[in-house]
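Please read through the structure below; I'll follow up with questions.
Left out: one protein chain. Kept in place: all the others.
Each chain gets a letter, A, B and C, in the order it is written, and its residues are counted from 1.
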Amino acid sequence: MEINIQPLVPEIIMAVLALLLLLLELFVRRKETVGLLCIASVTVAAYYMPQSFGKAFGGMFISDGYSVFFKFLFFINLILTVLLSIRYIVIERVNHGEYYALMMLSTLGMMIMASAGDLIVLYLGLELMALSTYILAGFIRHDIRSNEAALKYFLLGAFSSAILLYGITMIYGRTGTTGIALIGAALAEGTVDPVLLLSVTALLVALGFKIALAPFHMWAPDAYEGAPTSVTAFMSVGPKAAGFAALGRVFLTGFGPLTGEWSVILIVLSVLTMAVGNILAIQQQNIKRMLAYSSVAHAGYAVIGVIAAGAEGLSSMMNYLFIYALMNIGAFAVVITLRSEGFQGESLHDYKGLSRTHPVAAAVMLVFMFSLTGIPPTAGFIGKFYIFKAAVAAGYAWLAVVAVVFSVISAFFYLRVVMYMYMHEPEGEPLTLSLSPAIGLALLITTVMVLIVGIYPSPFLAFARIAAG
Amino acid sequence: MQYYLLIPFLPLGAFFVNLLLGRRVVRGQAHWPSTLAVLGSLAVSVMVLLDVLEGRTLNEDLYRWILSGDFQVSVGFLIDQLTAVMLIVVTSVSFLVHVYSIGYMHGDPGYYRFYAYLSLFTFSMLMLVMANNFLQLYFGWEAVGLCSYLLIGFWYQKRSASDAGKKAFIVNRFGDFGFGLGVIMVFLTFGTLYYLPVFDNAGDLAARSINILGLEVNLITLIALLLFCGAVGKSAQIPLHVWLPDAMEGPTPVSALIHAATMVTAGVFMVARLNPLFSLSPAAMDVVALVGGVTALFAATIALVQNDIKRVIAYSTISQLGYMFMACGVGAFAAGIFHLYTHAYFKALLFLCAGSVMHAMGGEVDMQRMGGLRRYMPVTYVTMLIASLSISGLPGLAGFFSKDEILFRAYSAGGVGVVVWVLGTVSALLTAFYSFRLVFLTFHGGFRGTEEQRHHLHESPKVMTVPLMLLCAGAIAAGWVGIPPLLGGGGQFSEFLAPVLGHPEAEASHAEEWMTMGLSVLVAAGGVLLALLFYLRNPEIPVRLAERFRPLYSLLWNKYYVDELYDAVVVRPTIFVARNVIVGFTDGALIEGVVNGLPGLVGWLGARVRRIQDGLLQHYGAVMALGLFLIFAIALITLS
Amino acid sequence: MVPLHWYLWLGSVVFAIGMFGFLTKRNVIIMLLSIELMLNGVNISLVALSHYMQDLRGQILVFFIIVVAAAEAAIGLAIVIALFRNKATAHVDEITGMKG
Partner (left out) sequence: MVELFFGYLAGAVVVLSLLVVFSRNAVHSVLWMLLMFLHMAGLYLLLNAEFLAATQVIVYAGAILVLFLFVIMLLNITEEMRLEQFTVGWPMGVSVSLGVLIAMLAALSGFRTDLKGPWSIEAVERTTHTKALGKVLYTEYMLPFEIASLVLLVAIVGAVYLAKKRLR
């Protein structure tokens, strides 16, 4: 059997370098170096990505435009969150090298999910990603909230992967295969029966769990709030995007013939997700929790791209996730800078008068809040615009209207942060920001990208459009 | 011709410089970047004008922002005769106001902020007039509005100022809502947002109508009226005029630039720019003309009795804007733009003179406390006198030519035109009267202020009076480019704009033209004489008249009670609803209101959702499993 | 010969018992055991399908599921230990610090 590993080169590089980092961690005293090496490793892997197109292992592993786009997204996610972490994990007194290795392995799992052409590979990639993330969520071992976040995330994650396996079993029994493309071919002729529906439902629940689609979102606020903030940034983007990558591939390729059946379900879940995410976010006083609900709501918008289907729908979903990654990590970066020794900085009230004490940080946060709301000329507007456009083009104009209504509602809690920063006087002790060159770089990258994509989106849109095929 | 890009982007650059460096670095020198930038824009605008005079026009996209399928949004520039005129108006007035503000705003704690806003405004206004598509027009429209609110509320510590800013914002929302709908309708109808394809295809759709709630409405008329809603708001026409007088809370240079010369004329510009659309709908044209004519008269009557020097000028602005719409409404778009152009100079001059007076009086705006100022401030007096003569229509000055053009065109258009001609001619009388009432009350007679104010009276510094003199030159000479053939001129102005705005056909004889012109001169003279009689010769007359016609006087004094009417009909009910419904709804937190406020199932479900997120992860799991079960069950039921 | 769907029913029953345990037991460790039950329900279905379809793929998947189950158990128990150090409880209804 001929084995062609060319398409796997970036994954292999990531795996090997992750192992090397684990080893190095034993000898390197300054863990910051490990973080920087982690970024270097990603760069190497990214360098080999353009040559990786192709299929391997009899179609079990597919490296195409779609997966490469997502892999770049995972890389950006990883690089940015590592930049956020370098100082933060020192403040949290968990400065250990395993942290970076686990982030790399988790990213590797996401990459495998995005490239999976077979449900078995998908499952293992998902577990690799998820197990690493569980540990990262509980990385602050001495903090009860971090423990609790890890436990909740882990137990519900394991529960959902059992459901995933049940779904895979049923589709295997129904079609005799686990290859996604083969499933699509097998379903093309034949009728819909209960076993098939059971399988579709189970897969939807399990992937819906990963992307935090209501009503499978309930782990997200608790896990996001308790996890170390840098990990929250990491897992509010990476696993979600990986879930979307899998959702897009499984449902559009594998269950393509059943689009009529599952799109109705997804529409209902999308509306429910936007409602739950936005309405509950309004209530929150903790900014991490608020951003958690906001991230739930954003999954509701992005899933509209999957519902719209086709190249346009997919590319709008991919765009959206990319933009979401930038603005969300940016917002978390600001949240992280507020955390310092002995000061939590997670309450909304800590943002009062930030524009007086730290005008630059406030301005940057303003950009992200505007972008999350979807106000032009920020990237968030572009993302939403294309999602809505795809929905209208696919004949779901009313769904676009609902989404617009909910994004108007979302303005309420995003702009509340802005109001606190600009309209209130500072309270209590003056804040000190925990700044470092790394986090400064991360903020710079995200702010500039959010603005550039907002003002000059064409090249970026073209990239997503080509990637979606 | 690429240098035209400098015109908007120089002020934008200055805005960023002041924004980023203003507080720390530039501070007291904040006028330099802004003023130099707008001077540069002015220079380039002149070059563009020369190019356009040689017949070179341009329409191109700078860059595409959103491109998907047939929907395209780009930043693009259309430079033709109309744009060139507007560029000159905007940059020249803006430049002089920038210079004037150096003196006027000197020492204000928000000095750099002021100049940053001014630059941002200039940029937005230039983007608006240079747009080649509806969406950019809309964005510019909103951006100038934003700057206007920021500048009206510039002294936000003053409650009345921030209230005025809010009022301007809210009133404009009504108009802009219609405008936005109009833009959407344009896209839905034509499938594009670029001017030229829309204009090219408009003719084919002239007869198309759509059914709204059982009413057959002509499509073009509907679009034109929706767009005109925006103009009504922005240009402060009836019934959305109420924000402009209050906007006088802003610094006076702002009033001169934004609320006299440029932003408020954006509505007129828009109607003129979209003249191919408006011309296709006689009904919409008549609405425009009537709104303009009625506003001209209505505002002029209010101006008769006001005592606040800036408010008089503000009502005068509303009235003059009415003239411009009158012109557009009768198809004489070039005359409207001509008046826009001359008005920019003499009205900015009036405001800046008023500012100069206020500067001398320590911020006093009540004309009853002024008087005899000509002895102390000769330059201000002379320039203000000339501006007043110009607005009253003294033959030879700028205002004469443009106003005469409008009245003649209205008369010769027939139909509604004759009605608005009557309105306009009566307004001309009133205009002359209130303008000279202002001059006499302020500069003549004895001083009526306090001793302390008298002690401080002085002429303004050079940096303020030189712009006055320059604007004064404009108020005298600006009209000379449009002297009608009847008086031996060439009417070059409307010839120049003809490629864009077309040739209005005059169907009146020379005799009639002489008649309208003579009549307008006569009524202007009458107005001036009346003012002279009332306020210099015999000051008891106005007092006695006010006594005699008490109800009429208080009607005018209270501006026809429009504010009170809106307060009763719109504001109070809204506040009532807000208090009792929305606040009740959001009391504590919105969700609580939603959950408790909505009865029955929804409330029950909402409470469940919140209670289920109770931290116990088994409930989370149970919800997941329930979701699994329900989705499957429903899918199964729908399948069979 | 035993019909295939008997096996699948058995798998579903074990899966559902596991789900029931997961959704009701207070003890975190028993919840973990319940997840193992669910996985076993899947496994028996997979082996049966594999047998009846004369295809080894299902059994391969079972093999991987066992591997992952081992990994999950190790991590899950480690998280429980970490939690136990900070708050001496293994009852899930006492671990509700974050909610709303």
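In this text, contacts are C-beta pairs under 8 Å (C-beta built on N, C-alpha and C of every residue); 3 or more make two chains touch, one makes a residue touch a chain.
If you're wondering where the values come from, they're calculated on a predicted model, not measured in any experiment.
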item: Partners of the unshown chain among those that are drawn; value: A, B, C
item: Contact residue for the chain not shown (choose from A:Leu17, A:Ile112 or A:Leu155); value: A:Ile112
item: Selected residue (touches chain absent from view) among A:Ile13, A:Val42 or A:Ile120; value: A:Ile120
item: Sites on subunit C contacted by the missing partner chain, in the whole complex; value: 1-10, 12-27, 29-30, 32-34, 36-37, 40, 43-44, 47-57, 59-60, 62-64, 66-75, 77-82, 84, 90-93
item: Touching residues (missing chain, whole complex) on subunit B; value: 616, 618-619, 622, 625-626, 628-629, 632-633, 636
item: For subunit A, the residues touching the chain missing from this view; value: 1, 3, 8, 15, 19, 22, 56-58, 60-61, 96, 98, 101-102, 105, 108, 112, 118, 120-121, 124-125, 127-128, 131-132, 134-135, 138-139, 141, 150, 173-176, 194-195, 197-198
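Definition applied: only the chains that are shown with their structure count from here on.
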item: Chain-chain pair with the highest tally of contacting C-beta pairs; value: A-C
item: Where subunit A and subunit C are represented by their mean Cα positions, the distance between them in whole Å; value: 26
item: Subunit A and subunit B, separation of their C-alpha mean positions in angstrom; value: 47
item: Averaged-CA centre spacing for the pair subunit C and subunit B, given as whole angstrom; value: 70
item: Shared-contact residues (touching 2 or more other chains) in subunit A; value: 151-152, 155, 159, 221-222, 280, 283
item: Contacts with two or more other chains, residues of subunit B listed in rising order; value: 610, 613, 615, 617, 621
item: Interfacial residue positions of subunit A with respect to subunit C in the complex; value: 120, 123-124, 127, 131, 134-135, 138, 141-145, 147-152, 154-155, 158-159, 161-162, 165-166, 168-169, 172-173, 176-178, 221-222, 225-226, 280, 283-284, 289
item: Touching residues on subunit B, where the partner in the complex is subunit A; value: 63-69, 71, 589-591, 594, 606, 609-610, 612-613, 615, 617, 619-621, 623-624, 626-628, 631-632, 635-636, 638-639
item: Contact set on subunit B toward subunit C in their complex; value: 610, 613-618, 621-622, 625
